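Note that one protein chain of the assembly has been removed; the remaining protein chains are unaltered in position.
Up next, subunit A:
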Amino acid sequence: MASFAQQFRGLKCPPLNDNKFSTSKKNQNHYPPSLPKKTSVISAAAVAIANAQTRERMRLKEMFEEAYERCRTDPMEGVAFTVEDFYAALDKYDFNSELGTKVKGTVFYTDANGALVDINAKSSAYLSLREASIHSIKHVEEAGIVPGLREEFVIVGENEADDSLNVSLRSIQYDLAWERCRQLQAEDVVVKGKIVGANKGGVVAMVEGLRGFVPFSQISMLIRRLSRGLVNLFQKSTAEELLEKELPLKFVEVDEEQSRLVLSNRKAMADSQAQLGIGSVVIGTVQSLKPYGAFIDIGGINGLLHVSQISHDRVSDIATVLQPGDTLKVMILSHDRERGRVSLSTKKLEPTPGDMIRNPKLVFEKAEEMAQTFRQRIAQAEAMARADILRFQPESGLTLSSEGILGPLTSDLPADGLDLSDIPPAED
């Protein structure tokens, strides 16, 4: 049987080819094409070797011809709709393929460099790896693109070669990310950002997939400095250590048009340490000197150490006592939470007046003790003052709560922290 077929095949091909070419030349304007000739050749060859298979095939072929003829002569049979329906419905399914239009599509094939998306257009669209997500990923699956995913894409380009479109998810994600950042800024929320790079002036952090800039001045170096034994460190080297770390950050500036995103670490730290108690002693570093005092950085917040609060003795030139980068212990006098401002003092911590100038180390060591003493004296003074008010105005509607806090009859807690700077210091 196999040899039969081979022989037959050998016979069939050459005559058929010649015939096809010649007839096609003759019947170029002839429509339908040269079917009768072909069948006659086949039948001629078939007569020579009557093969059941070929006969079958010929019969099938004839059926196909008939079907084709039927299609031509009777174009509307078996079709459920008319031409008018078609034209009417055509407008509904028009496809807008301009750059920047959003389309809904389904992913149906992924490979190493991208994915193919089926949109209702001439041909499917291609989503390349770069355009799949804001973050840099190695495979589209990491961004969650699997076959069967239905999503909105935006058209970014067109492939001339095969009429396919290039789509992207990145632009949409960028818009969403900027929107989120704006909202977070409005709500004043602390976000965690990973440091990915450093440059002159600050570091770059990734927040919500966007790169934001954190200036050096806005980074609180306190933790690092403490761990190194209070040594003054050069700014650049700390930046390198910060790489790959996550810091709490707050938004300072979110501007989409100019692509500016500025974050601040110290604002975030300021929030987290808003519960700093009045009268507590903290370690701080001198940030800058001003004619009226020094700015001390404590745990992310800038506190002002006024020149009058440095020491009991008159300080003529601050530079003699303090230098930028000096570490010292200060006591918190008051805390303005809304503006993140803290008033500090070292005067209270001097065992003997004038110590700050002469012997800063002594102040340093004795700081805790002095603060304790100070607090006790303040508490006493307060109690005296409250008792006085009650005595003189019993019907003023104020009462003394269990903690000794003066307040209206109805409320339990004081409205805000006490502002101690108004109270004159108790003299020995």
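Everything that follows uses one rule, which is that contacts are C-beta pairs under 8 Å (C-beta built on N, C-alpha and C of every residue); 3 or more make two chains touch, one makes a residue touch a chain; residues count from 1.
Basically, contacts and distances are computed from a predicted model.
Q: Among "Defective in cullin neddylation protein", "GPI transamidase component PIG-T", "Organic solute carrier partner 1a" or "Small ribosomal subunit protein uS2c", go ahead and choose the protein name stored in UniProt for the chain not displayed.
A: Looking only at the record, the undisplayed chain corresponds to "Small ribosomal subunit protein uS2c".
Q: Tell me which of A:Gln53, A:Asn113, A:Gln183 or A:Ser316 is the one touching the absent chain.
A: Of the listed residues, the one touching the omitted chain is A:Gln53.
Q: Taking the full complex into account, what residues of subunit A touch the chain not shown?
A: Spelled out for subunit A, the touching residues are 2, 5-6, 9, 12-13, 16-17, 20, 32-33, 38, 42, 53-54, 56-58, 60-61, 63-65, 67-68, 70-71, 75-83, 85-87, 89-90, 92-95, 97, 108-109, 116, 118, 120-124, 162-164.
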